[in-house]
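Below is the structure I would like to discuss, written out as structure tokens.
As you look at this complex, bear in mind that one protein chain is not there, while each of the others sits in place.
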Amino acid sequence: MTPSWKNVREDFPILNQSVNGKPLIYLDNAATSQKPKVVIDGLASFYLKDNANVHRGLHTLSMRSTNAYEGARNRIAEFIAAESPEEIVFTRGTTESINLVAASFGGSQLKAGDVILLTEMEHHSNIVPWQLIAQKTGAKIKYVPVTADEGQLDLSSLDKLLTSEVKIFAFTHVSNTLGTINPVIELCRKAKQVGATTLIDAAQSIGHLPLSVKEIGCDFLCFSGHKMAGVTGIGVLYGKKALLNAMPPWQGGGGMIATVDFDGSTWKPSPERFEAGTPNYADAYALGLSCDYIDSLGRKAIAEHDSRLASLAYNELSKLPGIRLIGPSGARSGLVSFAFKDVHAHDIVTFADQDGIALRGGHHCNQPLMKKLGLTSTTRASFYVYNTDSEIEALVKSLNRIIKFFC
Amino acid sequence: MTPSWKNVREDFPILNQSVNGKPLIYLDNAATSQKPKVVIDGLASFYLKDNANVHRGLHTLSMRSTNAYEGARNRIAEFIAAESPEEIVFTRGTTESINLVAASFGGSQLKAGDVILLTEMEHHSNIVPWQLIAQKTGAKIKYVPVTADEGQLDLSSLDKLLTSEVKIFAFTHVSNTLGTINPVIELCRKAKQVGATTLIDAAQSIGHLPLSVKEIGCDFLCFSGHKMAGVTGIGVLYGKKALLNAMPPWQGGGGMIATVDFDGSTWKPSPERFEAGTPNYADAYALGLSCDYIDSLGRKAIAEHDSRLASLAYNELSKLPGIRLIGPSGARSGLVSFAFKDVHAHDIVTFADQDGIALRGGHHCNQPLMKKLGLTSTTRASFYVYNTDSEIEALVKSLNRIIKFFC
Amino acid sequence: MSSDLTELYQQVILDHNRRPRNRGKLPQANRVAQGDNPSCGDQCKVYLNVIDDRIADIAFEGSGCAISQASTSLMTTQLKGKTQAEAEALYKQFHEIVTTGKEPEEISDVAAFAGVHAFPARIKCATLGWHAALNALKNGATTATTESHKD
Partner (left out) sequence: MSSDLTELYQQVILDHNRRPRNRGKLPQANRVAQGDNPSCGDQCKVYLNVIDDRIADIAFEGSGCAISQASTSLMTTQLKGKTQAEAEALYKQFHEIVTTGKEPEEISDVAAFAGVHAFPARIKCATLGWHAALNALKNGATTATTESHKD
């Protein structure tokens, strides 16, 4: 059953406003999605009724809070088909999840001569943490090339790059600039053949596609709540239990210790080991509600909706004079990036904003990819459950006016 | 002008409920404070009207979001009298702030033979991060003793311990178990004389006492929003600008880079350097509202209110048979910890909860201190702006019943 | 006092808490295990003297709340003379009691722990000593913890 997409808009009160005198058209979902009322209300209600610090408390509010927090962990384990909630570590977001793995797993496992394999389409958040740990350990970073025309991973080079020296292969599920959807099952299978540990950056897929870590077969998976109809400040590191329990702690503090002595300490197992200090339990609880919301629409239906909008946008935009569309011409996720020779992305964003349209222009935290594509910036329109065909028409109209003005 | 404390209760809707059939008496404020309606509503309203990702966006919502986030940074700089907002780094909380300094400052500055000076009254969050970095760098940790009777820092030993080998002196402003208020100005002055960098754990003071980093003269100061009438998932690292800008990044990712290349990257200055990834901008915005709320009551007035309740509780509790009161008999912050020989803290907490009273029992993340005091756990009642004399009377009554039951 | 509380702190429990049985070291122990409840600080050490797969003697040390002290004390009285298989069966029964509140069919002191089920946060107090004892039986000597996600 497909949801009634029109009614979905009513779940997001923020959409019901004017920006610069025009109805808001929010097309910046790859940066962050909006949040449905049930999630905002649920978070507020938690603070209004149940708030207390978790874990160490035995009074009623603390037990309610702990149940809310651990309930969210269970919910998320189920959402991605993890084997157990102990495989779910709460973090601030994708970036912190990747930093945790790079520092703890990478810091304890990597040595000079080892290879960290990334791809040319990675977000800065899946490059810089590896550069930092490569510098410390002497490991080398290599990149799977992206084909210049269609923005796909060059799988023929992959076989040459994926040698037994590769200790970790970290790649994105969906590119936030190209819209490419990577063949993650195949990539994990190939990595396994050479004994490489896999990490998937699911920031752009988690709220948009059906996703099961069991099916994918990855070792780690990282995502942010704020891109999946969730609030800011909460995200997840999924890791296989045996891997997590073999990793040293990253941050130290309350809640992650078994014993503390003036001379040294011992650690709890995962996930507590990696959750030092008071966790962001309220936002974690709210993330569970976001999972419920997404599943109430259905991830298969969302994926179809997004990709339908993306093809519509791709087709309509391709008619604009002088436009260069970036990424795959075929199947793509719910976003389209483009560039004009004579109109800069920032000028487009400023103009579109005057029409009430929220776009993003810039390098999208993909500087190395931009360089490879011979660009310094693109403009990106990215879609989610509340976007409509007529919003895409409005976008095309606005872009037409902008081109006329500048060219 | 003192606020009307009675009206203050109405600002906190969570208090208006029954627990186990009795009116809720929330005395677990040192673990986390409750949040006033203005903060909860402000956060919800932000999500309902202004949410978008910060910094890299040029459209209207993104600018509003950025202004909300950077406005909060300004507000917090003002709240603690920092010299500039660039000295305010947003983190998840006290624990992450201390880990950041230990890993980045400690990791780049400490070497074998150096001394990290802590105190025996530190929270696990101000011990374990230093143990982790001591292990990596070969630095040694020493502890300023706490006097067994009054739970004060032994200042006579301090002079012997504070040698030129001490690279960093990290200590708490207010002890979460003892209620001791440390002489932070004097401690920073003495540390300066030997060239030691100072870090203050202000988790228990920030929402309770007037606090100015200018007056205190510390180099770093760490605190959590959730203990200062703020939401969970957001906290602050204050650091002197020159120190922060000399420190290497800790986490890598989007937003903290100047340039990224496949071969390496360069960093922005503080605070961006230390805020990799999408920040928790909504909760940061809400933290600014918490500062407003606290200042609307007045921090001097709050401190007086808290310490009046603490003396009342101390005096009334001291009349209970067999009670051992922990910490200073004189001036103390708004909490009282106690122990009975024959009744364990957890049984007390469970009993009190049946009377609607929320207490905390356990080691309060102070295991080494507990050992020193010859205890495995204490029961703690901790107060905030909404607590009243009659709530303390109810606590004493409840404890009397518990003692009778067990002894 | 609430009825939940009187259910929780039954006379049997208060008695075992005030006068713990088999408390102390066991010089002839050939199995020892530590039990820790990191979040709350409860600790216990269980000593076993196992002869021919049978618990010839058992003792414990430790500190903690009335529930953990009483349950460990009662556990020692229950396990003395039992085989490993019997001990495991007894723990299964005990776990059922504290998690569901269903009392066993035969009359037994362990039934006193049925009240724990109304206080889910205290279940780990009640099972700490049992975890340590079973660990000692199975592994010789380790540290048990009740802080995993599957209780």
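To keep things simple, chains are lettered A, B and C as they appear, and every chain counts its residues starting from 1.
What we mean here is this: a contact is a pair of C-beta atoms (placed from the backbone, for glycine too) under 8 Å apart; a residue touches a chain by one contact, two chains touch by 3 or more.
Since the structure is predicted, the reported quantities are computational estimates derived from the model, not experimental observations.
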Statement: Of the chains on display, those the missing one touches are A, B
Field: Sole residue of B:A52, B:A72 or B:I257 that reaches the chain not shown, by the stated touch rule
entry: B:I257
Message: Given that one chain is not shown, which residue among A:A345, A:A358, A:A381 or A:I403 touches it?
response: A:A345
Full-complex contact with the absent chain, from B:K268, B:R299 or B:R324: B:K268
Statement: Touch with the missing chain holds, among A:T2, A:N20, A:Q193 or A:S329, for A:N20
- prompt: Which positions on chain B touch the chain that was left off?
  reply: 55-56, 58, 63, 66, 70, 73, 84-86, 255, 257-259, 268-269, 272
Statement: Touching the unshown chain, chain A contributes residues 20-21, 343-347, 350-351, 354, 361-363, 367, 370, 376-377, 401, 405-406
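Rule of thumb we're sticking to: only the chains that are shown with their structure count from here on.
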- prompt: Farthest chain from chain A, comparing Cα centres?
  reply: C
Task: Could you please state the distance in Å, as a whole number, between where the Cα atoms of chain A are centred and where those of chain C are centred?
output: 46
Query: If you average the CA atoms of chain A and of chain B, how many Å lie between those two points?
result: 31
Task: Please work out the Cα centroid separation of chain B and chain C, and write it as a whole number of Å.
output: 37
Contacts with two or more other chains, residues of chain B listed in rising order: 20, 346, 350, 361-362, 367
Per-residue overlap in chain C, given as positions that touch at least 2 other chains: 39-40, 122
